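Pasting a structure here, questions to come.
The complex appears here without one of its protein chains, the remainder shown in place.
== chain A ==
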């Protein structure tokens, strides 16, 4: 790649990072460790473990409902953008949907980095005013008898949706159940 092939934003980022590194203001090994953590270690598989445990263990489910931060920490899961967790439980009568209309607040500790659509104007604008239409964008149609609870993450509290356990999974192990749990179902734009 020749220099002229670099976009303006690539040039800005490269210049900023090299100036900060050469001045000793950032440690490049720390940058690599930060990115590696969120690209390869932290992701929706962590939230899926929480959901699966809640499905198989009623006592855990009760602790998750009472103090999600502590219950999630029991599984060794904690961290940035997950300091104050609340778990919300889908039922046949209530479907939960999480958004941050003001920026992109998202439970990083259990779901990893948010997808682009979660941070996009269409989702942030409409999730609070027409949640059923947003769900339709994801191919999800709820019955008229199901109410929708939207949680706008306007402070440092982060919300994890616990989807309903799919029927016919009684014989599955906890690990097998965790493999069924999708990221979208834990945001509330998917059902299982």
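As a working rule, contacts are C-beta pairs under 8 Å (C-beta built on N, C-alpha and C of every residue); 3 or more make two chains touch, one makes a residue touch a chain; residues count from 1.
Convention: contacts and distances are computed from a predicted model.
Of the names listed as "1,2-phenylacetyl-CoA epoxidase, subunit B", "Co-chaperone protein HscB homolog", "Peptide ABC transporter ATP-binding protein" or "Nitrile hydratase subunit beta", the one that matches the UniProt record for the absent chain is "Nitrile hydratase subunit beta". Among A:45, A:119 or A:172, only A:119 touches the chain that is left out of the view. Along chain A, the points of touch with the absent chain fall at residues 9-10, 12-14, 16-17, 20, 23-27, 29-35, 37-39, 78-84, 86, 101-104, 109, 112-113, 115-117, 119-132, 134, 137-138, 144, 146-157, 184, 189.
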